[in-house]
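One chain of protein is taken out of this complex; the other chains stay put.
This part shows subunit A:
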Amino acid sequence: MLAMDQGVVEEWLSEFKTLPDSAISTYAVSLKDKGALVPALYKVIRENYSDLLEPVCHQLFEFYRSGVPQLQRFTLQFLPELLWSFLSVSAARDPHTSGCIEALLLGIYNLEIVDKDGQSKILSFTVPSLSKPSVYHEPSAIGSIALTEGALANHGQSRVVYSGPHLQRETFNAQNRFEVLTFLLLCYNAALSYMTTTSLQSLCQLSSRVCICGYPRQQMRRYKGISTRLTVTSEFLVQLITGIHYALCNGEVEVGSKALDDVLYRAQLELFPEALLVGNAIKSSLHGAALKSNNKEGTRSIQVEITPTSSRISRNAVTSLSIRGHRWKRHDAVDLGSPDELMDISEVDEGDWPVGLGSDMTPPTITISNSVTTLNLGIKAIKKCRLGGRSSKDKEAGPLTAVRAASESAELSVKRLTLTSSQSVPKAGALTSLTRTASAVFSRSFEQVNSGNGPAGNHVASEAGRYSCSLQEDGMGYLSPMPNHTQRSPSISIHLGSDL
């Protein structure tokens, strides 16, 4: 360490001590003009054995404790570097040197987990719901499509705790280490916009090192520090990814993408679904966006362009929206009518399938061109699913569940076989709209077949033939295309599995 750096740090140490309380806020603002200070402090933290480390840590803690936002952020910017210093020392099982860093980290943690009244802080947020009006939308305009069962089940917003309450910690141990560090990263991420590029780079570096040390990739990255593997948790990786994402989008493309790759590599090895999920999403969402690497301080790569406002999807393509229009327009014949009728159906569920129902609805008989097979689907298939759904369920499962299970599986079969979307089916009206959709959809798609009469038509038919519907756990079915691609005859099989 150069004498000059040492001088700068020492001056900083003494200056703050003599500061009167009234001058703190102006001092906080003036901090960022001290150009040589921050690099000098980084050096102190990196050189673990420096005599200055202890007073520096102490003063950083004082900054944090002052409660002045600028001072707190000044401390926070060193967090990635401090974390790495702490982790590498504890991995090397040399517990004596990192004492003051440990104390600083625990100090920040213990300050942050309580609010100003000393109560445990609980971080929560509201999960917005489309079924409640907001400043950006009106539920009626969204239409039923977004109101899935899930949304209906928890009608309205719900408040969800995402962090806290946390216990006060006096020491680090293997059990609480990552719990504390994850929370510290959460605090860091909450102030990301205020972090300097150096700090963001340091975060990316920390992420890479934590993830690859001790693994074969370490050689690839040519990092020669410690080579013991560090245990990590999925939550910790998710917090790291959040910071990396910000860095990636705000000028640190190179280190950022390296870090993201390394975290994903580790998440794969550890089989952490959470980290993989978020990491994959970031990778995929940035795939199209051209990220500009800019070295200039403060350049953001967030850019928007004027986009055409008209729909880019051609009018005659069958979409979820258009198919709904068809349903209403053409298939009044199979309309079951009032929801009251439906209630009856679900109530008589214990008995046999109401016979009267069949007379109301003629199952659409569909003939496919170039094929002798006649598909007779619709209500029969649904009935079959329904019975299967019930038999595979617990006897105690209410009638509604059975109907729902059936409707879901049948609906999904419809979805895949032909071209509809998963409709949001209001529970009571499940069957009505389902049959509507089913019949509408069947006739619609096969109309195309009929009119197509060529290779295109064939395509749909064979496509349809390749799926089988299976009823699976929780009564939720989904489809998997059968591996047999050569099968051409449009037969539809319904397997009922009871993987409960």
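We take it that a contact is a pair of C-beta atoms (placed from the backbone, for glycine too) under 8 Å apart; a residue touches a chain by one contact, two chains touch by 3 or more; residues count from 1.
The criterion applied here is as follows: contacts and distances are computed from a predicted model.
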item: "ER membrane protein complex subunit 6", "LALA0S10e01310g1_1", "Tetratricopeptide repeat protein 7B" or "SCO1 homolog, mitochondrial" - which is the UniProt name of the missing chain; value: "Tetratricopeptide repeat protein 7B"
item: Sole contact to the chain not displayed, among A:14, A:219 or A:285; value: A:285
item: Contact footprint on subunit A, counting only the chain that is left out; value: 69, 93, 120, 122, 125-130, 132-138, 141-146, 148, 150, 157, 160, 162, 165-167, 173-175, 189-194, 214-216, 228-229, 231, 235, 238, 242, 245-246, 249-250, 268-269, 271, 273-274, 276-278, 280-282, 284-285, 288, 296-300, 302-315, 317-325, 328-329, 415-416, 418-422, 445, 448, 452, 456, 459-460, 463, 472-474, 476, 478, 480-481, 483, 499
